[in-house]
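And now, subunit A:
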Amino acid sequence: MRFRHMLMAAAAVTAMALSPSAFAQDKTYTIGVSVPSADHGWTGGVDYFAQQTIASLSKTYPNLKFVLATAGDPGKQASDLEDMVATRNIDALVILPGDPDALTSPIMRVKKAGKFVTVVDRKLSQPGVEDLYVAGDNPGLGRTTGEYFVSRFPDGGNIVVLRGLPIPIDKERVDAFNQAIANSKIKVLASQFANWNRDDGFKVMQDFLSRFPKIDAVWAQDDDTAIGAIAAIKQAHRENQIWVVGGAGMKQAIKQVMDGSKLVPIDVGYDPGMVGTAIELTALKFETGLPMRGSFIVRSPLITQANAAEYYHPDSPY
Partner candidate 1 sequence: MPRADPSLPAAANPPGRGPKLRLNLHLLGPLLALILLVVLGASLNGNFLSPANIANVLARSSFTGIIAVGATFVITSGGLDLSVGSMAAFLAGVMIMVINALVPQFGVGFGVIAIGMAVGLVLGALAGVGNGLLITRGRIEAFIVTLGTMGIFRSLVTFLANGGTLSLNFDVMDAYRPAYYGTVAGIPVPVIVFALVAILGELAMRRTPFGRHCSAIGSNEQVARYSAIHVDRVRLLTYVLQGVLVAVATLLYVPRLGSASSTTGVLWELEAIAAVIIGGTTLRGGYGRVWGTVIGVVILSLIDNILNLTNVVSPYLNGAFQGVIIILAVLLQRSRRATS
Partner candidate 2 sequence: MLGAAGVTDPAARHSDALLACVAVSKQFGDVQVLFDVSIALHAGEVHALIGENGAGKSTLMKILSGYLPPTGGEIVFDGAARQFSSSEAAEDAGIVLIHQEFNLAEQLTVEANIFLGREIKRGLFLDVKTMRARAQALLAALETKIDPTARVQDLAVPDKQMVEIAKALARDARVLILDEPTAVLTPKESLVLFRQIARLKAQGVAILYTSHKLDEVSAISDKITVLRDGRHVITAPAADLTEHDMARQMVGRDLSELFPPKLPPMVAETVLEVAGLSVPGYVTDASFHLRRGEILGFAGLVGSGRTELMEGLMGLRPSEGAVSVMGKPVHIRSAADAARLGLAYLTEDRKGRGLLLRSRMRPNLTLLALDRFSRILIDEAAEDRALDQAIREFDIRAPSRTVAVGNLSGGNQQKLLLAKTMLIEPEIVIIDEPTRGIDIGTKQQIYGFVQRLAAAGKSVIVISSEMAEVIGLSHRVMVMRLGRITGELEGEAIGEESIVRYAMGLDSMTKDHRAEDRLHAAR
């Protein structure tokens, strides 16, 4: 499983736990897993890794039961939590909240009911609710990308930015990116929301191409958006003048990096597999009895032609 590459801290614990032995208990535990439904590629990956992890953990630890629920909106996700506590009698909850602000108080209720709570990826609006926080590194994604841009443009360049949705994650990434390029000669011609999706990436890029005769590079922030942007660039026959960086580590993008594409020179990971890490760590709390507390940040690695093979998982949907 690829998330193991990502989390050095957890790796040691995982290795320990994989020898069931002494800590294995007879008592059964139920872990509830609540994730957003697959409304785009990245959440599709989240669902995939959640299912994969649950399947493999169930095999390894027969005394663990899992309840997986996917929700399309915060209301549904909140109801899912109530059901898990009321009817499935869970011992722990692993949740990737679709809208962390809206879900803070439902999660607090789960916590108050005495359950172990692991929050994934998105910070709740109240500190100290969760026992365990497993998150991607959003500022890191922006910073890593920004540093790469600076290294490619020592003498300056014209770039455009395709942002995601107007939510905090996007802002953290963009702020860090801007900070990283602040002292360079890079000029951001324009930035516009493309909603982390292909069709909008295509449309916005088409318009940027008609607006600016000279663009050197695009930061699309997301690999889906990048695919749309690349289609627009190819349509305008400017694929030899512009390169594109997406983000999040979609397998098609990584494949291109691996093949040495000039158009897509690198990618920056933001691994949906972090949900698997979170489930695994939560399972370990029950199997090992070790105290399991604090924050685990899954860093956003720079994926280049040299290391791309490591991140390439052809079987994953993402």
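Regarding selection, all candidates are chains of the complex that A comes from, given by their letters.
We take it that a residue touches a chain if its C-beta (ideal position, glycine included) is under 8 Å from a C-beta of that chain, and two chains touch if they have at least 3 such contacts; residues count from 1.
Please read all numbers here as calculations on a predicted model, not as lab measurements.
A.B. asks: Touching subunit A in this complex, which is it: 1 or 2?
C.D. replies: So the chain touching subunit A in this assembly is 1.
A.B. asks: Which residues of subunit A touch candidate 1 once you look at their complex with the stated criterion?
C.D. replies: Listed in rising order, the residues are 37-41, 43-45, 47-48, 163, 166, 190-193, 197-199, 202-204, 206-208, 210-211, 224, 227-228, 231, 235-236, 252, 316-318.
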